[in-house]
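This is the structure I have questions about; it appears just below.
All protein chains of the complex are present and in place, except for one that has been dropped.
Labels run A, B and C following the written order; every chain starts at residue 1.
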């Protein structure tokens, strides 16, 4: 499918047509740990259009397994798109066993991105396999003179993404379970701030990680009246907004994580 | 699975255990025509044990397609087993697209073989994709001084198996649709016989091919009181005798093609 | 997995659904012309999500998500789990209500030129009547009454009981002149008496199948995956059951319009439904895993019908295939 042509056409309401599911080539494949894989595919369309925290569906080549596997875009270079994922089930096992030169089916980019429009201090708070979209946010923020980005990363053990983050962000702090969690890092960061910096009104927390972690981050932010955007995870039926499977309760009622999210503000979720 | 060990063990009734479904390597893969494939796998067990007209189940690697695909063994060399098949559906399409070095799942050898125990003149009458077991019969008969084998082959068009047959049989006659069919060849053969040779009591017809062809061969044999063994084809659920799916009517009632056949005598089938 | 296998199984690859196209072979369902025998199945077509992948006007019809008198929130998440060659979902008919539908989705779809089947959800006869009354005055082309959802309380009680279905139809029929489709559940002793109740009480067509009740348990935790415990199974896994039900109804009623759905992932799957006796086929789960699937399937079927002129001609005038049993 020619992405260029597709992108030029519009639907009857004037919205640009998007490329549908397609087969792409795997150009990078690396085991970062025993169970964490870094996978890079060539997809010009996603590379050009993906915003921070947008994700893509990958699909199993096994026709028994039809459901989409959603993964956050972690990094983009030229026409190459990198994902980081944990091997947790059948789909990710299959993807782990792929090789450079194999193909994989993909759909995306999907979902709403982090809002990076405002200037100020960005705290990029990622936990475990929530780190990929955080890395992408760091890449998007890097080089901007109106922002200052600090990455606060929580790992179970192996620091699999420090290197990737450091490519885009000069201030990367990481912690592993034994020593504490991202709240420890947030507290440390806060303690370092003095003078005007203690006014947190220009601070934006972007966070992604396990549900309890994000809840804790939301609560930390709420207490200090800090703006926070949460990148949620939910089981998906389609990933592009058509099936109403992936909902999360919000102050506006149930909303679709795949298209009305995955990014929601703390206020939208009503998390305090 | 170690075939050797398996073969040494016996079940509580003293019957030898057989190796179950296993994965084997493809060591030969060739397109004989646009839609006919010659596939060779390494399987010591089948190579050692397969009798003429026995078959093996091949299985799709796609878990959507669980049913066995039965194919007659066409030729055996050392530990290599060769099949010839037409591309007619999803399974055979997949097998066509395999390559040397790929693997495939297999079960066998299965079924009853042609009875080659008697001396005499054997007419190996094969039509289309019924030729593979005929080729195997030729291979089994070759070198025996008490038999004389003549292959009578009917093709739609391309003579894809003449070469294979000629390796095992000095008298190979083939015909294609435009010129006639195997009955034409049988009549020609009969016309050539003179003197004692006109007494057909030592003649054994072994036949495999499309149903109407075998019916015609049976009728030809019946009229001349010639012994005939027919190798039938039927859709299979298991291929090893457990599901009673693959039946054919016989004078003993419905019998299983996979284990009570695929070879039946003309008399057993009651074909006249 | 090699690229080779992809070509057999995943034909959507490199398929450009956004190219403008018209199909050579259409159908007529209860008097309504469809530009192709292929439509989308209720609950799997969302206007905003799908119309950026292809123009809905090119398809036979678009069946929209079931709408109820007031907005419904549906069941809690997780609402989906994967099953062999399918999925099980427990959405529970979350929808923004009929008023929103009449103001937003329906006029937009009609403005695009789509043929619209408005799917109707309800907990009671009153609910169904209220929605049908409102849709009666709308631009909707056909109304589809969902008496077969396994994911809401009393969702299938009417769809399993010929007497209750008769009562409901007696109530709905006078409310509208639009074709009324009854959507049938496969979770029944026998689908024919239910179809008969629909046919004899004023329905203009039946559609089937809705989903089979199913569930998955996470063997790591020993607990059901769906928050709602059970859900509805759809996808290729259910196709042979759907074909059998369509066939049985067709054998019992030679002339009544049938819209078939259940596991249609290719033009060939759709063709199987047409030979079973369906007048049209809707695509559900396939669209969830490839937005462009309905267009791809319609394109494949269009080509297959070229070499089946008898079937294509019958469909074109609103007839269907009947197997005369030997």
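Everything below uses one rule, namely that contacts are C-beta pairs under 8 Å (C-beta built on N, C-alpha and C of every residue); 3 or more make two chains touch, one makes a residue touch a chain.
If you're wondering where the values come from, they're calculated on a predicted model, not measured in any experiment.
Novice: Taking the full complex into account, find the residue in C:233, C:258, C:287 or C:312 that is in contact with the omitted chain.
Specialist: C:233
Novice: Touching the left-out chain: which of B:172, B:203 or B:236?
Specialist: Reading the full complex, the residue touching the unseen chain is B:236.
Novice: Can you say which of B:12, B:143 or B:195 touches the chain missing from this structure?
Specialist: In the complete complex, the chain left out is touched by residue B:12.
Novice: Need a quick check: the contact residues on chain C for the chain that isn't drawn.
Specialist: Where chain C meets the chain not shown: residues 1-2, 5, 83-86, 88, 160, 187-190, 212-217, 219, 222-224, 229-230, 233, 235-241, 243-245, 247-248, 263, 268, 271-272, 275-276, 304, 308, 311, 321, 323, 325.
Novice: In the whole complex, what residues of chain B lie against the chain that is missing from view?
Specialist: Residues of chain B in contact with the hidden chain: 1-2, 5-6, 9, 11-13, 15-18, 20-23, 59, 61-68, 94, 98, 102-103, 105, 107, 234-238, 240-248, 253-254, 259.
What we mean here is this: only the chains that are shown with their structure count from here on.
Novice: Kindly indicate the chain pair that has more C-beta pairs in contact than all others.
Specialist: A-C
Novice: Taking each chain's centre as the mean of its CA atoms, how far is chain A from chain B in angstrom?
Specialist: Each chain's C-alpha centroid was found; their separation is 58 Å.
Novice: Measure off the straight-line distance from the CA centroid of chain B to the CA centroid of chain C, and report it in whole Å.
Specialist: The answer is 46 Å.
Novice: Out of chain B, which residues touch more than one other chain, so two or more?
Specialist: If we look for residues of chain B contacting two or more partner chains, we find 62-64.
Novice: So which stretches of chain C touch two or more other chains?
Specialist: 2, 5, 9, 84-85, 236
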